[in-house]
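Structure first, then comments.
Up next is chain A:
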Amino acid sequence: MEATTLGIVIKAIIILAIISAVAGFGTYLERKVLAFMQRRLGPMHVGPYGLMQILADGIKLFTKEDIIPQNANRLIFALAPAITAATAFIALSAVPVFPDFTIPSWIPLLGGTFVPSVAADINIGILFVLGMMAAGLYGPLLAGMAQANKWGIIGAARTAIQFLSYEVVTGLSILAPIMIVGSLSLVDFNSYSSEHAWLMFTQPVAFVLFLIGGFAETNRTPFDLLEHEAEVVSGYATEYSGMRWGMFFIGEYANMITISVLTAVVFMGGYNDMLFLPGWLAIILKIAFVFFLMLWVRASWPHVRPDQLMWLCWKVLMPIAVINVVITGIVIMV
Partner candidate 1 sequence: MGLEQFKNRNVGMQNYRMLDLGQTPTRSFDKFKQVVKRTFKGELFVGLWVTLREMVNSLFRGELHTVKYPLEKLPISPRYRAIHDMLRLLESGHYRCIGCGLCEKICISNCISMDTRYDENQRKEVSEYTINFGRCIFCGYCAEVCPELAIVHGSRYENASEQRASFSLFEDMLTPIDKLNLQQEYDGFGAVTPYADDHIKKTPLAY
Partner candidate 2 sequence: MSDAKAVENLITITIDGKEYKTKEGEYILNAARANDVFIPAICYLTRCSPTLACRLCLVEADGKQVYACNSKVKEGLEIVTQTPNILEERRAIMEVYDVNHPLQCGVCDKSGECELQNYTLELGVDSQSYMIPDTKRETANWSSVLHYDAGLCIVCERCTTVCKDMIGDSALTTVKRGGAELDKAYKDTMPKDAYAMWNKLQKSVIAPSNGTGYTNCSDCGECIAVCPVGALSSRDFVYKSNAWELKRIPAVSAHSSDGFQIYYEVKPTSIEDRSEKIYRVTNEWNYVSLDGSARFAYDFENRDAIKDQKAFIQAIEAFKKAKTIRFNSVITNEEALMLQTLKEKMGLKLYNPEVRAFQKFLAHYAEASGQSLYSTDADAIMKKSDFVISVGMALRNDSPGLKYAFNNVQKMNKGAGLYFHPVGDTLIPSFGKSVECFIHKAGMEEAALYLILDLFADKEKLPEEVKIYINSFKRINKETIKEKVMKEVVETVIDEETGESKEVKKKVPEMVEKEIEVEQNGLVELLGKESSVFADTFAKMMSKKEAFSLMVGEDFYYHPKAENLAKLVALIEKASAVNVVIAPPKSNALGVALICDLDDEAEGYTIGYNENGDFKLSALGEGDLDMPAMNQQEGTLTNMSKRVVPTNAALAYGGYELNDLVRELIGAPKETIDWTVKLPISKGFKAVEFDTLSNGYTNDGVENRGYLLDILIKETQMPKVEKFNEADALEGEIAYRCNPARQFSDFTDKAHEIFEPFALYASRAKAESLGEKAEVVFENGSIVLDVIADDKILGDIVKVPDFKSAQNVYELFGGSRYKNVTIRKV
C-alpha cells in the first residue's frame, strides 16, 4: 500500500512520542539493570518497583532552574541540546521501527490509514542515518564550546575526535553488508534477511566493528570519554541544567535506540517473523537485547583512555574494516 502523508505524520508522531518515552524508560532500565548487576535494588520508591521514577525525574528536570553561564554564547548554548535531540530523532525517521500496519477501520477519523514501517523510506536509508548521527556531533561540540567552561571545551574536543574517528569505523564496517545486500535501503536489508541467513553470521567481523563503533558514537562505556566524571566533570554538559540537559539525555538515549534498531535490522534479521515469534515482537526483542548489551557492558567493563581510544580506532579497527571490505569484495567477485 502506498504511504499517505497522514500515515507518515502518524508514524512520525509515534516515533517521537514512543521513542522519547522509551528513552526515558531506558534510563529507568539502565538504573535497574546496573543495580541488579551490582546486587542492588535500584529505584524503588516512586510507584511500584520505582516505575514512576522517570515521571519524578521528568518533573524534576522541567522544574529545575535553567542556568546559562555569564560568559556563555547564549544562542549556541541554547541551540546545542536541540541539535542533539533533533538529529537523533531525524535519524530515526529513516529507520524501520515496526512493521507496516493499517489502523483498524473502526477507529474514527484515522481508521484505515496505512502506517509505513519507515517514516521516510528513502533508498539511501543507512547513509542517511549515519549521516544524521554524524551531524549530531554538532550538539556536544557546540555545547562544549559555547559554555565558556574548560571542562566543556575538553569535552567538546573529545567529542570531535571520538565521533569523527569512529564514524569512519562504522561506515567502513557497514560497507561490507551493503555490498552483499546491494542496497542502502534498510527495508531492503530486512527483505534480504528474510531470505538469507542473518548478516551477523555471514559478516561477523563487520558486526563486531559496527557494535564497537556504535558504542563509541553513542558515547557509551567503555568509550564514554565525553562526559567522564572522574576526568572532565561532566564534559560538554558541565554547565547545563534542567531540561536543556534533559535534551542531551534524551538525544543520547534516542541514539542508543537508533543504533540498537540499526543493528537489529542490518545484522540480526530485522522484523521478519522468527520461528513462532511475530515480526514486531522479534524486532522489539532484538532491539531490547542490543540495548541491554549496552547496559551490560557498562556494568562490566572499565572505560579506555583517550590515547587507547585513538590507537584502537586508527590502528586496529579501521584496518580490519578495510580488510573486511576487501575480502568481502573478493568473495562476491568470486
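Criterion applied: all candidates are chains of the complex that A comes from, given by their letters.
What we mean here is this: a residue touches a chain if its C-beta (ideal position, glycine included) is under 8 Å from a C-beta of that chain, and two chains touch if they have at least 3 such contacts; residues count from 1.
In this text the structure is predicted, and so the values were computed from the model without any measurement.
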item	value
For chain A, as assembled in this complex, the candidate in touch from 1 or 2	1
In the complex, chain A residues that touch candidate 1	33, 36-41, 44, 296-297, 299-301, 316
